[in-house]
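With one protein chain withheld, the remaining protein chains of the complex are depicted in position.
And now, chain A:
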Amino acid sequence: MNKITAYKFKLPAIALPSLLLVLAFVAASCSTDQTQTVATFNKLSMADEFDVDGAPNSSIWNFDIGTGQNGWGNNELQYYTNRPENVVVQNGVLIITAREENFNGSAYTSARLLTKGKFQQQYGRWEARIRLPYGKGIWPAFWLLGDDKNGTEIWPEIGEIDIMEYLGDEPTRAFGTVHGPGYSAGESISKSYQLQNDRFDTGFHVFGIEWGPEYINFYINDVLYNQITPEDVPGEWVFDDDFYIILNMAVGGTLPGAPNAETTFPQRMLVDYVRVYEMNKN
């Protein structure tokens, strides 16, 4: 701090016009008609456009089945299956369907897809175009988990980047979050984005991140609404590793609370595409 102040005072008079010029340029580049050149991740490394009807492409997607430990660690109420009733590709979109039905001791069924071991990448631009469901207790997500080194690392050390989370009883708000050691669960670093004059359950919206060394930018549609850097997290930065994608719709759990009498089922999460880009090294 002192150093910078000292430096400023030592600026020769002749440098001032140049500085002003730079300042003017910086100010001008805030205007919306300037093309931002942040999208350096422009080489497609993975894409699923969900163009083939039937089960999701098994070369990209695995499934988590069942209820996990304590409802996937969140007291979630659904049983995940890979039945077409819960997950299917149809008419160009992936459909994850949450149903209210008694199934292996659970009151709801849904689905959770992941690219673990099939597609993993460090850094890049990760985005999906999704139409979300609605109703109290409905908790869909598009998120990334870090590779666990064959089980030698555990959460939250492996790192978690939630590109999109959303609660069905707040249909105009979605949020992006990171979890790591010392900043997980309730202490995670998060920011929400509120749609104006629109909702997430009536049409498709693009949810994405641009993730590089020492930064993760969160955007929804054409709005960059948050940047998280090592300075923002009160613990180790664990986002320099391979991560994989998870797409799921939870029902109930600690965060959303249980569905209520007004929650209608089935609820559907529609994914138009998932695309991942990496740095074009050419």
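Everything below uses one rule, namely that a contact is a pair of C-beta atoms (placed from the backbone, for glycine too) under 8 Å apart; a residue touches a chain by one contact, two chains touch by 3 or more; residues count from 1.
Assume contacts and distances are computed from a predicted model.
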| item | value |
| --- | --- |
| Identity of the absent chain, which is to be given by its UniProt protein name, from "ABC transporter permease", "Phosphonate C-P lyase system protein PhnK", "Chemotaxis protein CheY" or "Glycosyl hydrolase family 16" | "Glycosyl hydrolase family 16" |
| Selected residue (touches chain absent from view) among A:Lys43, A:Lys118 or A:Arg199 | A:Arg199 |
| Identified contact with the non-displayed chain, of A:Arg83, A:Lys116 or A:Lys136 | A:Lys136 |
| From A:Ser45, A:Thr67 or A:Thr172, residue that would touch the chain that is not displayed | A:Thr172 |
| Contact footprint on chain A, counting only the chain that is left out | 134-136, 168-172, 195, 197-199, 201-202, 262, 264 |
